[in-house]
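One structure, pasted below without further comment.
With one protein chain withheld, the remaining protein chains of the complex are depicted in position.
So, chain A:
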Amino acid sequence: AATLAGPVLAQDAAPAAAQTPTKSVEEWIAEFTGGSEVQEGGVTLTAPEIAENGNTVPISVSAENAAEILVLATGNPTPGVATIKFGPAAGARQLATRIRLAETQDVMAIAKLEDGSFRQAKSNVKVTIGGCGG
């Protein structure tokens, strides 16, 4: 289904098509946490077990006392999904949206809590039809 990885881009690597280098999952996490330890639990990631259509997969993230939540799709060609910052008027540290998943993979949420600690949760989503196709 999804043939979006590096080799395809490399073949037609005209300078005009040059893309910004893709940040890896590890780089996203390191940038977000500044290298701090990330503990399991304390953040809830709700995603379907099976997504028939990877173009629009409903997900929801929440974490009590979260200042920020980073969402990553670890199996996408570019793993970044969203970074959510909560302001003083937020009624709950919670957000639902719809995302694209290229293939079956783990979706990941990392929360930065107000006390400066980091929490994470993962959820595996089986994707029937990939959502980055071209």
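One rule holds for everything that comes next: a residue touches a chain if its C-beta (ideal position, glycine included) is under 8 Å from a C-beta of that chain, and two chains touch if they have at least 3 such contacts; residues count from 1.
In this section, contacts and distances are computed from a predicted model.
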Checklist entry - Which choice in "Thiazole synthase", "Copper-exporting P-type ATPase", "Thiosulfate oxidation carrier complex protein SoxZ" or "Sarcosine oxidase subunit delta" gives the name that UniProt lists for the one chain left out? => result "Thiosulfate oxidation carrier complex protein SoxZ"
Checklist outcome for this item: Filtering A:A63, A:I84, A:I110 or A:V127 for touch with the omitted chain leaves A:I84
Checklist entry - So which bits of chain A touch the chain we can't see? => result 4, 9, 12, 17, 19, 55-57, 60, 73, 76-92, 94-101, 131-134
